[in-house]
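One protein chain is absent from this view; the other protein chains keep their places.
For chain A:
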Amino acid sequence: MTMSELRYTEDHEWIRVEGDTATVGISAYAQEQMGDVVFVELPEPGRALAQGDEAAVVESVKAASEVYSPLTGEVSEANPALEETPGLVNEDPTGEGWLFKLKMAEPAEAEGLMDAEAYQTFLAGL
């Protein structure tokens, strides 16, 4: 997979769409801003999320940060590796450090998110 397949929110979540499922995580920029991740609280499979709902919490030594759902849908899986190894969010934020998967209810919402290039432009303006 290449970076260009990811789409981003202004809150620094990313999604990767495969079929009717979107994988969700936080961006390299977000993990770098947070520092060492020591705990991740993930949504239960089956939970219905609307776009913008609080979906997960990522905690560093110094702070807890909320992760909002980039899309509307139902949680199908939470990354089981993060319970033992929350640092995967730092080491591989757009790969092994994914947070949860969502069965999309409104696939068109994904089109409204930034592609990698637009996100880089957005970051440059911060």
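By our rule, a residue touches a chain if its C-beta (ideal position, glycine included) is under 8 Å from a C-beta of that chain, and two chains touch if they have at least 3 such contacts; residues count from 1.
Keep in mind that, in the parts below, contacts and distances are computed from a predicted model.
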Missing subunit (named according to UniProt) among the choices "Succinate dehydrogenase/Fumarate reductase transmembrane subunit", "Sulfide:quinone oxidoreductase", "Outer membrane protein transport protein" or "aminomethyltransferase": "aminomethyltransferase"
Selected residue (touches chain absent from view) among A:Val17, A:Leu49 or A:Val67: A:Val67
Omitted-chain contact residue, chosen from A:Leu6, A:Ile26, A:Leu49 or A:Leu102: A:Ile26
Residue ranges of chain A at the interface with the undisplayed chain: 11-13, 26, 30, 34-36, 38-39, 41, 57-68, 83, 86
